[in-house]
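The complex appears here without one of its protein chains, the remainder shown in place.
So, subunit A:
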């Protein structure tokens, strides 16, 4: 089975794969130093990993334990997820009103020809 993870989630998994089981507090300290995340941001990402079943929480002290190996993880496909998350969300509406819509292959080819013709 493959779990799809974002880079941010992978970043936390890397810590667990390298250092073994780690408390959430310690993870937050490491990420703050290395990638500049706030404690809240780190906890949010840990929560996402928990939800996806990539890690489990062990008490006491909120110890994080990796449930998947590096080989079992796939990179999350951005476009796929963004489409799922943002269809129908207000900012998609604004974007489409602003004309920031996704272009089709034909439209993109047409734009390329347009640039060439104007050169």
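Heads up, the rule we're going with is that a residue touches a chain if its C-beta (ideal position, glycine included) is under 8 Å from a C-beta of that chain, and two chains touch if they have at least 3 such contacts; residues count from 1.
Methods note: contacts and distances are computed from a predicted model.
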Tell me the UniProt protein name of the chain this structure doesn't show, selecting from "Peptidase M56 domain-containing protein", "Potassium-transporting ATPase KdpC subunit", "Oligopeptide ABC transporter permease OppB" or "Thiosulfate reductase cytochrome b subunit". "Peptidase M56 domain-containing protein"
Determine and list the subunit A residues touching the chain excluded from the picture. 6-8, 11, 35-38, 41, 44-45, 75-83, 87, 89-91, 94, 96-105, 107-108, 111-112, 114-116, 118-119
